[in-house]
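Not every chain of the complex is shown here; the ones you see sit where they belong.
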């Protein structure tokens, strides 16, 4: 693993069902264009409320991937 | 949305099942007296342990609502 | 000043013009119902973007006021 270089992107995934799905949606979206995703780090959990009920979860995360050639 | 003023309250919801339910319980409780809830921000996740098992989840969150007349 | 007790509320003011106006809007709104406001502390500066331009500033702040009888 030594000498590798990784890049981190910051994303916000949303979901009507919960935290894990919001993260999963963001990872899936990123995986469409980046094939070397390695890890994620959750940085913020928030969401929207409509009619007194949680309408969607919004979870911000950083995803790390390999930059090697 | 410009010129609106919002107020944030800090709540702690608890649940025996998990994080989403603890947040949902807090939002439901607040919605009984506040009709203009707009968003929430999770600030802390903790809980109690009894007999070596998680007895309940306690999630602190801020809820924001509109103060306009 | 000794022995006084103060309470802090957390507000979010918005404005189309800038940070100072967003704070001022929040303070004015709070002053309608609280007459002993003493100080504020800015906790977050963010805003919305529409058509590639800043549409409004949203500034979160705590306002402190005297609780004494």
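Order as written gives the chain letters A, B and C; numbering starts at 1 within each chain.
Rule of thumb we're sticking to: contacts are C-beta pairs under 8 Å (C-beta built on N, C-alpha and C of every residue); 3 or more make two chains touch, one makes a residue touch a chain.
Every value quoted in this text rests on a predicted model; they were computed, and no experiment measured them.
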* Subunit number of the complete homomer, 3 shown here -> 12
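Here, only the chains that are shown with their structure count from here on.
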* Asked: Rounded to the nearest whole Å, what is the centre-to-centre distance of subunit A and subunit C, using the mean of the C-alpha atoms as each centre?
  -> 31
* subunit A and subunit B: spacing of chain centres that average the CA atoms, whole Å -> 22
* **Distance from the mean Cα position of subunit C to that of subunit B, given in whole angstrom** => 22
* **Junction residues of subunit B - those touching two or more other chains** => none
* Asked: Which positions of subunit A touch subunit B when the two form their complex?
  -> 18-19, 44-49, 52-54, 57
* Asked: In the complex of these two chains, what residues of subunit C are touching subunit B?
  -> 9-16, 25-26, 29-30, 48, 55-56, 60
* Contact set on subunit B toward subunit C in their complex -> 1-10, 62, 64, 67
